[in-house]
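Okay, handing you the structure first.
The complex appears here minus one protein chain, its other protein chains still in place.
To keep things simple, chains are lettered A and B as they appear, and every chain counts its residues starting from 1.
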Amino acid sequence: MASVSLKQVRKSFGHTEVVHGVDVSIDDGEFVVLVGPSGCGKSTLLRMIAGLEEITDGEIYIGDRLVNAIAPKQRDIAMVFQNYALYPHMTVFDNMAFSMKLAGRSKREQRERVDEAARILGLEEYLERFPRQLSGGQRQRVAMGRAIVRKPQVFLFDEPLSNLDAKLRVQMRTEIRELHQRLKTTSVYVTHDQIEAMTMADKIVVMNGGHVEQIGSPLDLYDYPANLFVAGFIGSPAMNFLHGSLVTTTSGRAVRLAPDCTLAAGPTEEPDGRKVVLGVRPEHLVINGPAAAGVEAEVIVTEPTGADTQVFCRMAGREVAAISRERHLFAPTTRIRLDVMEGKACLFDPETGQRL
Amino acid sequence: MRSQTLNRWLDNRNVLGLLFMLPAAAILLVFLTYPLGLGVWLGFTDAKVGRGGGWIGLENYQWLWEDSVFRLSIFNTFLYTVVASVIKFVLGLWLALLLNRHLPFKSFLRAIVLLPFIVPTVLSAIAFWWIYDAQFSVLSWTLVKMGLIDEYINFLGEPNLARASTIAANVWRGVPFVAICLLAGLQTISPALYEAAAIDGATPWQQFRNITLPMLSPIIAVVMTFSVLFTFTDFQLIWVLTRGGPINATHLMATLSFQRAIPGGALGEGAAIATAMIPFLLAAILFSYFGLQRRKWQQGGADK
Partner (left out) sequence: MAEKEQREGMHYLESLPRRWVTVYIPLLLFLFVLLFPFYWMGLTAFKPDAELLSSGGNPFWVMEPTLEHFRKLFIDTSYPEWMWNTVIISVVSTFVSLAASVFAAYAIERLRFKGSRQLGLAIFLAYLVPPSILFIPLATMVFQLGMFDSRWALILTYPTFLIPFCTWLLMGYFRSIPFELEECALIDGATRWQILTRIVLPLAVPGLISAGIFAFTLSWNEFIYALTFISASENKTVPVGVITELVEGDVYHWGSLMAGALVGSLPVAVMYSFFVEYYVAGMTGAVKE
C-alpha cells in the first residue's frame, strides 16, 4: 500500500490543455473520490495515474517513487473500468489469473489467490463461467476480483458503477466500501455522481474544467463549500442561489432580494449594500403558513417522495426548492412563506463565486 | 539489459507500427503500386510480348482515338455499366426489401440468394453460355413451346441481343451482392422509426420514401460504387460468353485491352487501353466519395 501524490500535474492534447496544474495528495489507505461534470479532466487524471496517458507536465508519485516515465505494468496498480473490460474469451478464473500468468506465477499461487478473491466477492460458483454468462453485478465483481488478486499498491476505479441499474448501483456502492474497509488499499475512484462521491469517499476532490475546485471530507464539502460551483454540484436537489445585497435588520444581518423581501443571512463581516449570492440548501428552508415569518412564495409543484416532500416554488421572481419532513400537499399557486434556518445560509461573492 | 532496451523499443508505437506494416506494404508496393506506374508507362511505349518497348509518347492514344473498335468499346463499357448497374440497383433494393419482411426460413433464404455471387463467375458464365446456346437454348425451347416465338433466338449472335444477354448475366451475378448489402443496411434501421411513422399516418410508400431511402443512402452510395467499379472493369463474363463479339459489339475496355495485349501481343497498346480506364474509375470513386460526405453532413455525421 502506498500514498499517491500529484504535483502540478498538467495534460495537453495537442495545443489544448485539459488538466491545468492539479495538486492532490492521497494518504496511504485513503479512499479518494474524484468527482466533477463530464469533461472536467477527472478521468484523464486517473489515466495519468495509471500510466495510460502521458503526463505533459508535473509529477506523480506512488509511494516514494516518481512514476512519470514508468509503464503501467510496473506501477503496481490495478484498475476497474467503466465497461469492466473483462476479457470475453476467458473464464472468470482466467480473467482474474491473467496478470499472474503474465508474471509467470506458479499455478498453485494463481489458484490460491483467485480462490481467496472469489471468496471475498462471493464468486466461487462462477469461476468457470464466461463473462457473457454473468449478470451486470457479477461482472462488476469479477472486475474487482481481477484487481484484488494482484494485491496492488493502489486501486483505480473509472466510473465502475455507471453501467449498472439504480438498485444494483446502491448495493455495489456498499460492497466496494466494505471491501475497502477490509483491504485498506489506497483507492482513487472517479465518478460524475455526487451521491456516490458523498457516500463512499474519505476525501472528495471536486474538479471542474481541469481545475480542482475543492478538496475535503464529504460533510465539509456539503456544509462549507468553497465556492458556487461546489455548492451547486454537491447535494440534490441543488442548493438554491438567490442574488441580493446585504442589509442590517432588527433581527440581524440579512440579504435583500427585492424591495421588501429579505432573508436572514447570519453573522458576517461584509458591509451593508454589498452584492452577494445567498446559498440555502432546500432542507434548510422552513415552510410556514401564510401568516408566519419569512418571505412569501407561490407553490409551483409539490413532489412527495414518501420520506419527505419537495416543494418547488417561486420566490421574489426566482425558483427555489424546499424539502420538508412534513407531508405537505399544496395545490399549485398556494401562497406559503419560506424562512432560512438559523446559521444555515452561505454567502458567495457574485463576481468570483468564492464563499465570503 | 539489452533485451530490456529491445523491449522498450518494440513497445514504441511508431517502431512497432512500421514493423507490422512491413509485409503488407512490401507486397503491395512491389505488386500493386509499381505495376500501376509501370502500366501507365507501358501505355507510352510500343512494347510487344517478349520485347521491351521504346518511348513513343502519345502515339498509342492517338492511334486508339482513331480506332473505331476502341471507341465502340468505350460506348459498350458505358452502356454495360449504366444499364447493368441501374437494373442491379432496382432489383437488388427490391429483393432486399422482400427479404427484410417477416418471412419463414429467413436466414436460409438469404443464404440461397447469395449463391450466384459466391460461385466462380467463369463457371456460372459457362452455364449462361449453354442457356444462351443458339441451337439448344432452353430459353428458346420454352418460348417456342409457349408459342411466343417461331424459331430459336441467337442470343449471342446479334449485336444488341448479345449486349442484352451479357447484361442479363451480369445482373444475375450482381443482384445478390447489392441485395445482401442493402439488406444489412435495412436491418440497422430502427423499427421504432417505422412505428412512429405508422402512428403519424405515413403510407408504406411514404415510409419508404421518407425513412428507408434517406437512412439507406450512405450504404447505397458505397454499394453502388463497388457495383459500378466491378461492372466497369468486368472481364470474365464477356470473355467467356462472347470474347467481345459479335463484330466487337460486346467488347468492353477490359476485354479489348486483354485481346490486344496478350493474344495480339501489343502490350503497349493494351496498357494504353487499360490506362484509359483509370480516369473513369477515379471519377466514379470521387463521385461516391463526395456523395457520402454530403450524407454524413445531412445526418449530423452520426452514421457509422
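As a convention for this text, a contact is a pair of C-beta atoms (placed from the backbone, for glycine too) under 8 Å apart; a residue touches a chain by one contact, two chains touch by 3 or more.
Computed from a prediction, not measured in an experiment: that's the story for all the values here.
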{"item": "Contact list for the unshown chain, restricted to visible chains", "value": "A, B"}
{"item": "Of B:Val86, B:Ile149 or B:Ala184, the residue in touch with the unshown chain", "value": "B:Ala184"}
{"item": "Option touching the unshown chain, where B:Phe44, B:Phe89 or B:Phe128 are the choices", "value": "B:Phe128"}
{"item": "Of B:Val119, B:Leu213 or B:Ile247, the residue in touch with the unshown chain", "value": "B:Val119"}
{"item": "Which of B:Ile56, B:Leu143 or B:Val222 contacts the chain that the document leaves out", "value": "B:Val222"}
{"item": "Residue numbers in chain B that touch the chain omitted from display", "value": "7, 10-11, 13-14, 16-18, 20-25, 27-28, 31-32, 34-36, 38-39, 42, 47, 50, 91, 94-95, 98-99, 101-103, 107, 109-124, 126-128, 130-131, 133, 136, 138, 141, 172, 175-177, 180-181, 184, 191, 195, 198, 219, 222-223, 226, 229-230, 232-236, 239-240, 254, 257-258, 261-262, 267, 270-271, 274-275, 277-278, 281, 285, 304"}
{"item": "For chain A, residues in touch with the removed chain", "value": "50-52, 71-73, 75, 77-79, 81-83, 85, 87-89, 98-99, 102-103, 135-136, 146, 150"}
